[in-house]
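Missing here is one protein chain; the remaining ones are kept as they sit in the complex.
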Amino acid sequence: MSLYQYTAHELRDMLRRKEVSAAEITDSVLERIDSLDSVIKAYVTVTAEVAKSMAKAVDAQLAQGSDLPELAGIPMGLKDNLNTKGIRTTCSSKMLENYISPYDSTVYEKLIKSMSPLLGKLNMDEFAMGSSTENSAFFNTANPWDLERVPGGSSGGSAAAVAADEAIFTLGSDTGGSIRQPAAFCGVVGLKPTYGRVSRYGLVAFASSLDQIGPITKDVTDAALVLTAIAGHDPMDSTSVNKEVPDYTKFLKEDVKGLKIGLPKEYFVEGIDPEVKTKVMETVQKLEEAGAEVKEISLPHTDAALATYYIIAPAEASSNLARYDGVRYGYRSETAPDVLTMYKKTRSEGFGPEVKRRIMLGTYALSSGYYDAYYLKAQKVRTLIVQDFQKAFEEVDVIVSSTTPTPAFKMGDKIDDPMSMYLSDMFTLPANMAAIPAISVPCGYTEAGLPVGFQIMGPAFGEGTILHVAYAVEKLTGARERRPKLPEKGGAACE
Amino acid sequence: MSKYETIIGLEVHAELRTKSKLFCDCSTTFGAEPNTQVCPICLGLPGVLPVLNKQAVEYAIEAALALNCEIQPYNKFDRKNYFYPDLPKAYQISQYDLPLARNGYVTIHVDGKTKKIGITRIHLEEEAGKSVHSGDNILGSEYSLEDYNRTGIPLIEIVSEPDMRSPAEAYAYLTTLKNILQYTGVSDCKMEEGSLRCDANISIRPVGSDKFGTKVELKNLNSFRAVQKALEYEEKRQAKLLDRGEKVIQETRHWDESTGRTHSMRSKEEANDYRYFPEPDLVPVVISTEWIEKVRERLPELPEAKWQRFVHEYGLPEYDTELIISNRDMAEFFEATVKLHNDPKTVSNWVMGELTRLLKESGQAITESKVTPEVLARVIKLVDKGTISNTAAKTVLEESFKTGKDPDDIVKEKGLAQISDTAELEKVVAEVIAANPQSVEDFRNGKDRAIGFLVGQVMKATKGRANPKLVNELLRKKLQ
Partner (left out) sequence: MITKDEVQKVAHLARLELSEAEVELFTEQLNQVLEAAEKLQQLDTTDVEPTAYAVPMQNVFREDIPEPSMPRDEVLANAPDPKDGYFRVPKIMD
């Protein structure tokens, strides 16, 4: 087994036992990227030198015998909407293709403190808008389980990199499912924390009231480990909550006896792929057999969530993306004779179609005469969705569903049909609306060998509980055991 | 103008005097090199977030209390979306439907009349940056240069009710408002540095009508005088239009100081649609009664309370009162002096006259002056007791102003004490009478004015040290 194949907690233990050096781990993953990324195309930028110098520092500290942070020497990648000082932060957009950030996002600062080597920046749907990473202005990323399929999105690069062992873990951002949906498509673990649990400072904003940063990892233990490292109050983010961060690994146990699990009937309707449904129901049954209490619940406004989301998120986005005007940074159209023309040409040439579509939608929803009917109405319906969950969590500890209605779809299948693309977020976006934590963990595979994601949602700040259930699912299903068939070292693409 | 009534409302923007910006910790110092007081946050770089400066909220509360407003307990911020090169995020963080304060007023005094001008609302928002144009004006420029030092400095916008009925009232409102803000110390209100700015709305209507006319917004008003002059021009322009049976167009007009006229700004741009919505990156601000009371306790005595006291307690004329309270330090200096020498009118004369002249000439602020209330009170007392003449007192004050010396020492050193010794003066009087027979005769023939000349001669002979009152008495006695 090569070093890049291990999980973060395994490597942590090996490092401490001095079985390996941090340099060896980082080199191994860098070689993996080198040999495989021309096929997967997860990375927009590879920062080999940055990673190597951090690994060196870890080894030096290890040699001195001083204590190391948990993630020391565990190489990782960041979604390319997380600011990294001196390194390109492109959001996979032509608009920021050459943008070099002068500051670090808080999560990256925390990972630097944790001495986790940065391997590079990961491909995504432009400005995190999309569900397939096909909206990257640069290139498509392939799903490691089937290279003709999408890895999901918008954190497609982050999920594909972990699935293909091109990073030990990565960070993504999740506005309507952008961590969980690609994690499900790529057969890895993706966690969206409670809004306010992780600082958003330095995350390029898409929809400010919905965005959260979270880990994408090989297993649930790693998710707990990384979340513990990146969570916490940040004075730079007014919406970050001042609440103590527990050691999330302490919540991990197989025993689910007495745990109340809610099964929302609105999530098991037509449109869900039968194979996906079967896998999810099998998993629920296993939890029940293990002693959990399963109970059907209702989240009556589930149906309205999608429309609500597609008003609120674009509205906020239209404002957040207005700053890309060619004046201070980023792309500028050069030939315009006056500012107004410069703005219009810059933004029309710099943004791709999905970004433009959402800016248009959001601008319209906020414009005079339509605000009350669309934006305000959506905010009120959001309240109803929040209340649905609050009521549900009076009865159950967690709510489970499939992460996505279907397994990974083929590239090109939905790119010309925004509405059907939007539907792939229907089970994930309610958690963003309700600001609650949710995790996707692999629970099985379709006939065609595509991973199926199992979603667990918890009450606000219930990360410990959802990690607990996810850990049990991982053990009960054994889905983690299966890995995509990719060449182990160098050579041609895949089998 | 008697046919029409003028209706004026003003929107004033005042920069708050915080040390750092509203949402980041960049300095607010005026006059720095371009783009040297900026950071990722005020530059609106991708991924940054605002965090609210508490002091700015406190200053805004303080201003609102000083302007007799009700403070809203629940506050939120909203984004005002529009594109302009001086606005890095392409939205301004402001307050839309829930302003920090409402329903206040300012009391003004114009032509002996007292009037309350309503304040509709006060809200907190951030400044934009500054565009420097390559040509003389924006339209004639090939390009513009953006400086974001000012971006993000906290502002309050104070919107008045349309309660003013003349440009003079508008002027009085502005000076009073500025005075109040300066008293509280929330803003330094320097129009020349742009820390205080004003837009005006003006309409006219036939006297007796209760419907508002079409209003015109005036911009580019760079001084209080400019506000008054532009309003004066505009009310005449609108009256002429109505006289000719034409209509006033609702528009924004630009005041041109050099021609003394307003002109229409091109109105081809679409009606503004700012797409306000609650700023999701900030959380609401809840202002408790306790917080409000804590700020209220810090308020100094405000100009209007002082005005009432100066007029009624000290019996000062309104003219003196206006002048003295127009500067908080001067008002405090005045009161301290009156405490030491209880003759308000005389103190006010000295403060408004000699002291103000000396301060102006030296460019000093009253707080920097070597003449303290103690010094001034002592000088006035010396005159009162007859120790020195009024003329000598001016010399003493000036000397003390320059050197900081004790007035009594100056009197001694310069030999400025008055001669009030009757015997000594009688001798001089006799000499003057002898030397000026013509004037003596004139006086005796009923030309009372001649006595003035004789007094002057005595003063000259004593180098100004004679007590003029005593000289007058002695002369009259001798000549009768």
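To keep things simple, chains are lettered A and B as they appear, and every chain counts its residues starting from 1.
Throughout what follows, a residue touches a chain if its C-beta (ideal position, glycine included) is under 8 Å from a C-beta of that chain, and two chains touch if they have at least 3 such contacts.
Small disclaimer: the values here were computed from a predicted structure and weren't measured.
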| item | value |
| --- | --- |
| Selected residue (touches chain absent from view) among B:Glu62, B:Glu146 or B:Glu335 | B:Glu146 |
| Among A:Met14, A:Leu68 or A:Ala307, the residue in touch with the chain that has been omitted | A:Ala307 |
| Which of A:Val245, A:Ala290 or A:Leu376 contacts the chain that the document leaves out | A:Leu376 |
| Hidden partner chain, touching residue among A:Asp338, A:Glu447 or A:Glu481 | A:Asp338 |
| Contact set of subunit B toward the excluded chain (per top definition) | 18-20, 25-28, 33-40, 43, 51-57, 76, 83, 85, 131-133, 138-139, 141-148, 266, 268-270, 273, 275, 277-278, 280, 282-286 |
| Footprint left on subunit A by the chain that the document does not show | 99-100, 102, 194-196, 209-210, 235, 238-239, 241, 301, 303-304, 306-308, 310-311, 318, 322, 325-332, 336-345, 347-348, 351, 353, 356-357, 359-361, 363-364, 367, 373-374, 376-384, 386, 418-419, 422, 435, 460 |
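As a convention for this text, only the chains that are shown with their structure count from here on.
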| item | value |
| --- | --- |
| Centre-to-centre distance between subunit B and subunit A (centres being mean Cα positions), rounded to whole Å | 58 |
| Subunit B - residues contacting subunit A, complex | 40, 43-52, 79, 81, 83, 85, 88-91, 144, 146, 273, 275-277, 280-283 |
| Subunit A residues within the subunit B interface of the complex | 81-83, 89, 91, 96, 99, 101-103, 105, 200-205, 208-209, 235-239, 315-316, 318-319, 322-323, 325, 327-329, 339, 343, 363, 366-368, 371, 375 |
